[in-house]
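Only a single protein chain was left out; the remaining protein chains are all shown in position.
Right after this comes chain A.
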Amino acid sequence: MMTSLKIAFLPLTDAAVLAVARERGFAEEEGLAIDLVRTTSWATLRDRLVFGQVQAAHMLAPLAIAVTLGLSQQPAALAAPYKLNVNGNMLVMANDFARALEPDIAARLADPLGTAHDFAAAIGLWKRKPVIGVVHRFSSHAIMLRYWLASAGIDPDRDVLLRVLPPSLTVEAMAAGEIDGFIAGEPWGSAAIDAGLAEAVAIGERIWRRGVEKVLAFRTGWLEENPDPVDRLLRALARAAAWCDDPAHHEALAHLLSGPRYVDQPADLLLRALDGRVVARAGDPPLASPDFMLFSREATAFPWRSQALWIYSQLVRWGMVDHSPAHAAQAAAVFRPDVFRRALADSDVPMPGASMKLEGAVELPLAVGSRRGELTLGPDRFFDGRVFDPERLDDFLAGFPPPR
């Protein structure tokens, strides 16, 4: 007897694990018939989940936290027991704007701090306050962009204009001159570069080497009432994720995602993020960025509570939510390592022993305590060297200037 599940997603490369779970039979092997509902805005994806049209969604991690905290329309308790990927963003700016930055793009991308300072200088030279597209106020990309800009003393609410627009409209808006650049999940940055409209200015992976991206979000009530399908789905996703990470499958994966039911963009564009071979300027040879987007290795999918708290710290920093112990607890509880452990207890997925860790403290690959299997954590430094200790949230927050 098959169980049917509806899951909403946005046309992005990092919907890969969901697409593969469905198309390569991993869901079916777990007795699940999954129906993937293509959606074109985060607002609609959120509404479909919150009002019960779908049981789960491919959601921006900060949005899941924001909905739970009542910051994005109808408040609803959401639960994220599984991370669909880490990394995968790129900031691109119009060619004219990028001319004021380091011309050697490999050097530019390798030094986010230097580039942030060059960016600050470039703002003054630009014809207007630069308009930068972000896909949502509560997106990982917007939070990373703010973090990066602020490191060079740029006030993201005053010195630039952040304009919200969905990923699929970014390239069009660049072509129409409505925005001067944007940060979005792949393949949209690559699409703008290929169209000759923009060049790469920063890569998410160089800002936070293991940046939280999309999570699989459920309504908490539904998750609690339906442990069996939830567990089966997580097992299917874990196997699909391992499949996605395997370089031997990247070409097939790019081809699958290029179809009109998924991303509907050329396979060779999609392949760049999967292979970590980024074309940073039209016509340039690709630059190797092997950690551009991760699905499975290093326990990528494990929802560390400390990561939910880091996101929360940034919402507080920018005055999007008032800090209180209750809010912090609510935010941390969105990530559900307990459900991850339950679902994957009998699998071969390496299982971290803890649910929280320092974020930004790993410089080189590090073997860590694991209840099963070998677990090596990849480098997860922030480019500015800050370390987030979830036990000392207040100290961390005190390290940022108060919001205006």
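Observations on the structure shown:
Operating definition for what follows: a residue touches a chain if its C-beta (ideal position, glycine included) is under 8 Å from a C-beta of that chain, and two chains touch if they have at least 3 such contacts; residues count from 1.
Please note the rule applied: contacts and distances are computed from a predicted model.
Protein name for the hidden chain, per its UniProt entry and selected from "Chemotaxis protein CheY", "Sulfoxide reductase catalytic subunit YedY", "ABC transporter permease" or "NADH dehydrogenase subunit G": "Chemotaxis protein CheY". Among A:22, A:48, A:141 or A:336, only A:48 touches the chain that is left out of the view. When the missing chain is restored to the complex, the residue among A:65, A:165 or A:351 that touches it is A:165.
One chain of the complex is left out; on chain A, the residues touching it are 40-44, 47-48, 51-53, 72-74, 135-137, 163-166, 168-169, 176, 178.
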